[in-house]
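Please see the structure below; I have some questions.
One chain of protein is taken out of this complex; the other chains stay put.
The block that comes next holds subunit A.
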Amino acid sequence: MQDYQPQKANLTHYLFFTGKGGVGKTTTASATAINLADAGNQVMLVSTDPASNLQDVFNTALTNKPQAIKGVPGLFAANFDPVTAAGEYRESVVGPYRGVLPAAAIKNIEEQLSGSCTVEIAAFNEFANFLTDPTVDQRFDYIIFDTAPTGHALRMLQLPSAWNNYLAENERGASCLGQLAGMGDKKAIYAKAVATLSNGDLTTLMLVTRPQKAALLEAARAAQELAAIGMTNQQLIINGTLKTPTDHASQAIFAQQQADLQQMPAVLKKFTQYEVPLRAYNVTGLNKLHLVLQATQPALATYPPLTNNYPNLDTIVADLIKTDKKIIFTMGKGGVGKTTVAVQITQKLVAQHKTVHLATTDPADHLDFFKTADPAVTISHIDEQQVLKDYQAEVLATARQTMKAADVDYVAEDLRSPCTQEIAVFRAFANIVAQNDSDVVVIDTAPTGHTLLLLDSTQSYAQEVKRTAGDVPQAIIDLLPRLQDPQQTEIVMVTLPETTPVYESMRLNEDLNRAQIAHTWWLVNQSMLATQTTHPCLQARAQNEVEWIEKVKDVSANHFAVEQWQPDFEQTLLTI
C-alpha cells in the first residue's frame, strides 16, 4: 500500500473527509490542507461536525466565517456550528421586529425557532450555501470538508437530495418550510449542491478508516450510501497502521490489523488505497501536522517502563450499583469506545444480578455487533426509518379522526418533510429513557456533536411543552427532569488519553453542567500505558498519555478510571 501524499493523490476541487468517529478525519483533512497550502494553493478547510476539534488542532479560535490560519499562508478554516447557524437565522427573523413587536411576542418567536427542525435546516442551509457559493468556488483552489462521524455526515450529504425531492413533489407550497422564510427559493441552491456532490470531476469522497473491522465496515457503508446519491469518486485512507511489532502488545495489535485488512469489505477494495502509519505523537499543532504525512519521521526516544496504579471500570460500576442508578449513559467523542464500555457496564451489572436494557441512540448502531443470549439483557436501537414511519402513522391516525381525506393529505405532506425525522428520533429517544422493562437502562450515545443536539432539543422541547395545547407523551414531559436527577441518572464520560478526546470531553462536561444534567464519572479508555508495552512507538504514546490521564483525574475530582487498550476488543466484546 502506498503512503498518503496529498500532492500525488489526484485530488479534486471539493474534498469530503468522512468515516467512523476517531479514525482521524480531522487529522488527515488538516494535514492535507496544510500540505496543499504549502504547495502554493489557496485552501479552505471547513468542519461540519457540531463537536468540531479544528480549533484544538490549530490552537486557534474559529467561527463560521473563513479565518486565515497564522503560520500557513493560503490556508483558511471555519467551524460550521448548527446552534450558531440557528442563532444567526433566529436573529435575522426577529432582529427587524425588536422594539416593533412586544417583548413577549419576540420571545415566543425565539422559542419556536429553537427547535431541532430549525437547527437542522439552518445548519444545512449554511452548508448548502457555502458549497454552492461562486465566490468561495473561485477564491479557493481546494475546499475541504471535515465532516461529523458517519451517521451525522450521511444525513447532511443526503439532505440536498431529500429537500430537492421534497420541494419537487410538494404540491401545496411546503408549509413546513414556512418557518425558514424563502426556503422554497433555495430550490436552485439544493439542485446545484446535488449536482456538485455527484460530479466526480469536482468532488472526491475521502473515506478515512482505521485498520480495524468496525471502522472498515462503517467506511463501506458510507461508500455505498453516498455512491447511491452520486458521490462515486472515492478514495480510501487507512490511518494508523502499526509497523514492525516487537513485544506482546504490539504483536497482538499488528496481527489484528493485518487480519482486519485482509477481510476488508469488497466494496472498499476497488478504490485507490493509501496508508498513514501509526505515529508516536499526538497530531496537534502546526509542527505535527506538517510532520504527520512526511516519509521521514523523528527517531524515538526510549523511556523507563511506566507503572499503572489507576483504578479501572470496576470502580465505576461498584459506585453505580451502590447508588442504585437507573439510567446510565456513555458519552464522548467518536471512536473512544462508548459502545464497548456500555457493553462492559451492562455485563458487570448483570453479574451483580441486575436486569439491563441496553440501547443506542447512534444512527450508526454499533450495538448491532453485540450479540447475547442472556435473558437479563434487552437490546434496542433507534431505527431512524422505523421511528419516522411510526410517528407519521400516529399523526395521520389522529388527523383522520377530524379531517377529510384531502386535508389529511396536507398533513401527510408536512410529515414527508425531512424535518419530521428529527422530531421522530427525539420522541424515540424519550421513549428509550422512559424504559422500565429492566432494573437499569444503559444508553450508548452517538458521538458528542449529535448527542449535544439531542440534549439541545430536549431543553427546547421542555420549554415548548409548557405552552403546547396538544397531547404531549409522558415520556417527553419526564425527559429533562429525569436527565437532571442525579439519584436516577449517571453519564459516564468516555475519553482517550489524548489531546482532542480530552478537550472534547471537557467541553461536553461544561455543556452538561450548563444543562444541569447529572454526571460524575470519567473513564479513560484504550490506554497504552496500562498495557505495559515496550514497543518503542507504543511506549512513546504511553508516555504521552500521562499528561492527559492526570488532567482527567484533575477535572473529574478523582472520579475517574483507566481501562487498558485491548487489541482484540471488537471480537471479544462485540463478537464482530
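Everything below uses one rule, namely that a residue touches a chain if its C-beta (ideal position, glycine included) is under 8 Å from a C-beta of that chain, and two chains touch if they have at least 3 such contacts; residues count from 1.
Rule of thumb we're sticking to: contacts and distances are computed from a predicted model.
Going by its UniProt record, the hidden chain of the complex is named "Repressor of arsenical resistance" among "Putative ABC transport system permease protein", "GDYXXLXY domain-containing protein", "Repressor of arsenical resistance" or "Monovalent cation/H(+) antiporter subunit G".
Touching the missing chain, out of A:N79, A:T284 or A:S417, is residue A:S417.
Screening A:T244, A:T296 or A:Q401 for touch with the missing chain picks out A:Q401. For the chain left out of this panel, the touching residue among A:T84, A:Q112, A:N199 or A:N308 is A:Q112.
Contact with the omitted chain, checked across A:F127, A:Y461, A:Y503 or A:W521, is made by A:Y461. The set of subunit A residues touching the chain not shown comprises 93-94, 96-97, 100-102, 104-105, 107-109, 111-113, 115, 117-118, 175-179, 181, 395, 398-399, 401-407, 410-411, 414-415, 417, 419-420, 422-423, 426, 461, 464-465, 467-473, 476.
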